[in-house]
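As you look at this complex, bear in mind that one protein chain is not there, while each of the others sits in place.
Labels run A, B and C following the written order; every chain starts at residue 1.
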Amino acid sequence: MSVNVLDKPSIKLELFEKLESEVRSYCRSFPTVFSKAKNAKMWDLDGKEYIDFFAGAGSLNYGHNNERIKQKLVNYIMEDGITHSLDMATEAKGHLLNTFHEVILKPRKMDYKVMFPGPTGTNSVESALKLARKVTGRETVLSFTNAFHGMTLGSLAVTGNKFKRQGAGVPLHHTVSMPFCRYHGDEADTIAYIEKYLEDSGSGLSLPAAMILETVQGEGGVNVASFSWMKKLSELCKKYGILLIVDDVQVGCGRTGPFFSFEEAGIEPDIICLSKSIGGYGLPLALTLLKPELDIWEPGEHNGTFRGNNLGFIAAAEALSYWEEASFQKEIEKRGSLIEETMNGIQQKYPNVAMEVRGKGMMMGIAFEEGDLAGEICKACFDRGLIMETAGTDSEVAKVMPALTIEIDVLKEGLARLADAADQVLGNQS
Amino acid sequence: MSVNVLDKPSIKLELFEKLESEVRSYCRSFPTVFSKAKNAKMWDLDGKEYIDFFAGAGSLNYGHNNERIKQKLVNYIMEDGITHSLDMATEAKGHLLNTFHEVILKPRKMDYKVMFPGPTGTNSVESALKLARKVTGRETVLSFTNAFHGMTLGSLAVTGNKFKRQGAGVPLHHTVSMPFCRYHGDEADTIAYIEKYLEDSGSGLSLPAAMILETVQGEGGVNVASFSWMKKLSELCKKYGILLIVDDVQVGCGRTGPFFSFEEAGIEPDIICLSKSIGGYGLPLALTLLKPELDIWEPGEHNGTFRGNNLGFIAAAEALSYWEEASFQKEIEKRGSLIEETMNGIQQKYPNVAMEVRGKGMMMGIAFEEGDLAGEICKACFDRGLIMETAGTDSEVAKVMPALTIEIDVLKEGLARLADAADQVLGNQS
Amino acid sequence: MSVNVLDKPSIKLELFEKLESEVRSYCRSFPTVFSKAKNAKMWDLDGKEYIDFFAGAGSLNYGHNNERIKQKLVNYIMEDGITHSLDMATEAKGHLLNTFHEVILKPRKMDYKVMFPGPTGTNSVESALKLARKVTGRETVLSFTNAFHGMTLGSLAVTGNKFKRQGAGVPLHHTVSMPFCRYHGDEADTIAYIEKYLEDSGSGLSLPAAMILETVQGEGGVNVASFSWMKKLSELCKKYGILLIVDDVQVGCGRTGPFFSFEEAGIEPDIICLSKSIGGYGLPLALTLLKPELDIWEPGEHNGTFRGNNLGFIAAAEALSYWEEASFQKEIEKRGSLIEETMNGIQQKYPNVAMEVRGKGMMMGIAFEEGDLAGEICKACFDRGLIMETAGTDSEVAKVMPALTIEIDVLKEGLARLADAADQVLGNQS
Partner (left out) sequence: MSVNVLDKPSIKLELFEKLESEVRSYCRSFPTVFSKAKNAKMWDLDGKEYIDFFAGAGSLNYGHNNERIKQKLVNYIMEDGITHSLDMATEAKGHLLNTFHEVILKPRKMDYKVMFPGPTGTNSVESALKLARKVTGRETVLSFTNAFHGMTLGSLAVTGNKFKRQGAGVPLHHTVSMPFCRYHGDEADTIAYIEKYLEDSGSGLSLPAAMILETVQGEGGVNVASFSWMKKLSELCKKYGILLIVDDVQVGCGRTGPFFSFEEAGIEPDIICLSKSIGGYGLPLALTLLKPELDIWEPGEHNGTFRGNNLGFIAAAEALSYWEEASFQKEIEKRGSLIEETMNGIQQKYPNVAMEVRGKGMMMGIAFEEGDLAGEICKACFDRGLIMETAGTDSEVAKVMPALTIEIDVLKEGLARLADAADQVLGNQS
């Protein structure tokens, strides 16, 4: 099922092996050539249909090629609206700024200025780290075990994954990795642990500029920070004059239910990083939100060629319209419950296999203690026309995060395929 | 002249001042709200027309909203071709890989594998630095005075600009800044200088993993490296087993005439960074080209959410069709000569004002020794409906780099406005 | 009581204030001009006698101007034995190597090569860190909270004290500070904590080259690592291929009883740092002991002008003769008990003042929870002719570490003065 616009001969997987670098990865897990997509479904060149439980690693919360957004986008292109504008003022950008302010910030009584740091999550994280260091005049940033914040050197330095870190080719500095919520078991109070390092002038830790937090660690294994832990962490930051950065790149934009993942924790981060689904249509876009009093940037002190991806602005503004409807969050929670139900079912069916169901909203995972069970399940899913990926440093978690807009019946069909795949893999375990 | 798709009330500059971070910069040089654009022209909301001599800082070599590309893009979107795909294999990506191979690499007898490092120039540079360090097992990278390679920490460490570097908020490591071609005047042999540091085991310089080079330093002040200097630098790299990275993000894709800026120098870089105009339509896209024998990446060792910007693939593949026509490079050179002519005319007209005309192809600049003459000229240009920016660390160069596809009459009109602006500013100097 | 050899006019404290840098410190705690000393006593220019419970911060385990050593030293000087020899082979050096081998290593069945890294503790630590990094090809070194290893940049990077670290003026890299024994309370298993970071590939910690440990943290507050903790730490190192460096600079040479502080823990460090009392007479000297299989140094890869302090060799060799007598360790333990008894007495007398008695052998301390009680007690001691210093990052510990050779009656007199001083200070607390 080829896209007609492409008049070239049909593309085969061998082409990628020959011409593309060995660094490619997902095409190895999902070995076929995809051509079309709609909401929660994808089709490959042979016309095979797949249900997508991966959603562009969280970039497609509103589904593939969302029809509402698509119309706006095509109209804008057809009218020769500005496409690329660096950081000049454009109508499309103004429209997004305005919409974001009216639909997201104002109803939540949140007072932040918006920075366009470049079109990717790592741009947003790098800008957040720079600003935190500039504002405080300090260098150290605390990150958390199993954090993932990006692949450029600044973001990589706050990422926990050893394999990714070694890819840097240089030692990564000015950061300290502290234990995430429950890292040392349910009993250990990691907040007390961190505070001990902060209060003790002999701990070897200098006062940090910031802490950078994912409220749910997507790549790190669907590890969920409890609201009370977040609350205490936020208080710790205030007590010691440390800025709190929340990286909501993957779990923001409704992934866990509310627009911001931390809303229900009652915390107020100093800086917020958004990307992935903020672009609405899967287009590269990122925002960094900063408390107005932190906005001491010099003009152009951080910049980037693609800060002004106007197609992204158009798509993003339209996507935000979903948040004008109070029902949207409820629909997410409903779908989340269905996912959890299936996962709990799997767990109950195989009491002899050590596993844990984790997650929140529509980011759920089953973590397996042993072997490569998660990987085998994802493989079995692919064989059944279901796209699902592992998470966790050792790929020990089978992760489900479909489009938030997935149709209920498609979701159920996908979950049935997952249950079936789990049966195949786990049935052999007993 | 608003874009109809946007049904919100008209956008004013005040909106940006209120809602956007102080870090915004170009909107200060060009204080108006742009809405539409076509090839080398832009229009603001009041309907005022501007000729664009800035071209998205080199991202719009094929002009704004190029009609050929636009049709492909809209058709692809309308057919629900894959938009976002991480690094899965897609038809659109295969199409680009194939086209790039056939149209660019094969005719030039260049053997490189293609890596998609994320959609921006700094992603490409970071991936190049990582790979060079991994391949060689060394840490130091040599960069050049007045280099600009990006704003994430790895790229910033090879960037010369002190203001940008300080923005890092942490010391930048593992890099040494060496003198660019002619940095110490026409007499000083900077290649000999560098070699002395390499050959002397007491120089304090450890053997570097790589050198990273812009053949023409766009941001750094339109400084042109001579072909013989590049040739000698390349030989130095070979002699000492140092990898040569060419950052062709701004000056590749025909900006100086040929597709790659270094083609005529007869050198063969080990790694090549492409972004900006490779996206064709101003869409975020970047490629890293690597010699096959360097392709020792582990799968996913460098990754990123927006590696698979399929709209960018579609636009990029179509843009490459320009390079199937031998006449394209000639047209660039013709336009370049017109620009140079105007600049020489300005220089001859004001012999008492110390200035130098610099550049190659369609990236030309006039560097002024004193005061803020470049800035004043750019401002006078804007008043005349011409968008032009300064370059150089102290903004001492007035830079001209229009779309390569600019119509001859539009180019001439723009140059006339530039000459007029120069008269206004420099007339006062005598 | 001036030394006759000095024919200059009497020296006053004002001289130091005028000519010496503000960095001077101990002369502020003990504001008088000292001129003579013998074993555990010092005299100032006014002839006032002091009992010394500080012993050169652990450099004078054999007392001031030990008579046995002194005779050897003066004879050697009178005969024009080599004084300074870089690292040439000299008779005095051979004599020390031989003695150290026969008296210390052989009876303990320890197989180590001896390196002379320069004459101070920090030289030894820097050489140990270099070697560990060279042997493993790794960069990170784990140190412990409240560690103190020296003031040059390599050693400072493994030191916990924030004030000292900030003195570096640059960020300190390639080290991670892990919790010492009981750092998070008696319940928390810090070994398990550290192992979690080692085994989890997402922890953000790269495999370290080495851990560097003081078995009792002298400067850090007289914190004692339990033998079982040391044993487990040693096993952790073995399991993960991490080198174990024991810094016995302050607590070696019998301070805690046996010659090496770790003997009774049954561990076998890969590298051992010795300085302070190894010089016997208070002369600058340091040794680095390395397992023979680690001795992959290139000649001169680490060097230093004063590696060949032959007066130190002579004094050191003679001092080792104390260890030929089995009774020596017993005498230390006897004295240690007397100190502990006094400290326990103070604690029992003031149950309302929160304090803890810590230490081992002849390094004992009382840690106070609140205020500057330790400092006040040391000051009151000085008024009573007793030299005693605080330890701990916040100077919260009153530390007692006299010469190991202190006469029992002098020790008792000193302890009586301490008890009296404590009464003065703590009596006011109730």
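Following the convention adopted for this analysis, contacts are C-beta pairs under 8 Å (C-beta built on N, C-alpha and C of every residue); 3 or more make two chains touch, one makes a residue touch a chain.
Note that the structure is a prediction, hence the values are computed from the model and not measured.
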* Asked: Per the definition of touch given earlier, which of C:11, C:192, C:354 or C:408 contacts the omitted chain?
  -> C:11
* **Sole contact to the chain not displayed, among C:40, C:92 or C:272** => C:92
* **Identified contact with the non-displayed chain, of B:220, B:312, B:336 or B:359** => B:220
* Which residues does subunit B use to touch the chain missing from this display? -> 139-140, 143-147, 159-163, 165-166, 171, 173-177, 183-184, 188, 192-193, 196-197, 200-206, 220-221, 392-394
* **Footprint left on subunit C by the chain that the document does not show** => 2-6, 8, 11-13, 15-16, 19-28, 30-38, 42, 45, 56-60, 64-65, 70, 72-95, 97-99, 101, 113-116, 118-123, 126-127, 129-130, 132-134, 139, 150-155, 157, 163-164, 167-170, 173-174, 209, 275-276, 281-284, 288, 290, 295-306, 309, 311, 314
* To do: Pick out the residues on subunit A that sit against the missing chain.
  => 170-171
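Convention: only the chains that are shown with their structure count from here on.
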* How would you label the subunit A and subunit C contact, same or different, if same means the shared numbers make up over half of all numbers there? -> same
* Structure fact -> Note: subunit B sits from subunit A at a C-alpha centroid distance in Å of 30
* Mean-CA-position distance for subunit C and subunit A (Å) -> 50
* Structure fact -> subunit C touches at least 2 other chains through residues 171
